[in-house]
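Yeah, one chain of the complex is gone here, protein chain that is, but the others are all in their spots.
The block that comes next holds chain A.
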Amino acid sequence: MTKKNLLVAGALLATLGAALIGGTSAKAAEGAPIPPAQEWSFSGAFGTFDRAQLQRGFKVYREVCSACHGLKYLSFRNLAQPGGPEFSEEQVKALAAEYQVTNATPNDEGEIFQRPGRPADRFPSPFANDAQAAYANGGKAPPDLSLMGKARTYERGFPLFIIDMFSQYQEQAPDYIHAIMTGYVEHPPEGFSGVAYNKYFLNNAIAMVQPLHDGQVEYPKNADGRAVVPETIDQYGKDVAAFLVWAADPHMEARKRLGMQAILFLIVMSGLMYFTKKKIWKRAHAEEHA
């Protein structure tokens, strides 16, 4: 009977599999190409952020992206928090002071005023409001980047979406961000009339011109005066994507760390409960064999 059940289950799974795989290839055929998967230090159960990478990524954001894109859900102090880029308190204080921030409450004369930023302040957005941002950027407001690290994805399809449950692949957003950064095409196909052409953007017409170029952002140098990591679009793209993943999920490291402890505890508890149950049920089974 068990054998027959197994056969039936097998046949069911095979039918289902064949049916769903079919669905996947249909999906891949339409729309933008799938962003290539990159290596990320933060993937998997033991993944942690690479501090140096987050710091470089923030540098790219500050020197390039921040001209148009806000980071409104982040405060300066977040940059010093454990599990992030972990800049020092002093660095963060100095950084915050470089920004002019609008005070939330009026002064004694009843006027809203500007003052140097403090670590507790949120990152000021580059535009006063979405309308101004859209007006200054050809009709489309550049999106805030705080949540980009979790607000973008692409369809995985069958069977990948099942494999992902076990492999914990969830880096669609950074893969996509990196793909967009590196996906600009210098000579778009004939007849294309958009602002810029990007291989990985939906319908290819992206309103942002290529933001990154090789050598644009200066990276730390070693004793010979050579950059420790390459100053290339590819590397900038990876670094800024990693930074944005942290920005979107700043407690990821704490969560994964606690997760390991929780799961180990649960496995031990399950084991103990299993043997408790087994011992208790021995009495019932003894009755059955009497």
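The rule is simple: contacts are C-beta pairs under 8 Å (C-beta built on N, C-alpha and C of every residue); 3 or more make two chains touch, one makes a residue touch a chain; residues count from 1.
Just so we're on the same page, contacts and distances are computed from a predicted model.
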Chain left out of the displayed complex - its UniProt protein name, from "Cytochrome b", "Aspartyl/glutamyl-tRNA(Asn/Gln) amidotransferase subunit B", "ABC transporter ATP-binding protein" or "YciI family protein": "Cytochrome b"
Residue among A:I34, A:L54, A:A173 or A:V240 touching the omitted chain: A:A173
Touching residue (missing chain; options A:V209, A:A223 or A:A284): A:A284
Absent-chain interface as seen on chain A, which is shown: 8, 12, 15-16, 18-23, 25-27, 29-30, 45, 73, 78, 146-147, 150-153, 158, 164-165, 168, 170, 172-173, 202, 248-251, 254-256, 258-260, 262-263, 266-267, 269-270, 273-274, 276-277, 280-281, 284-290
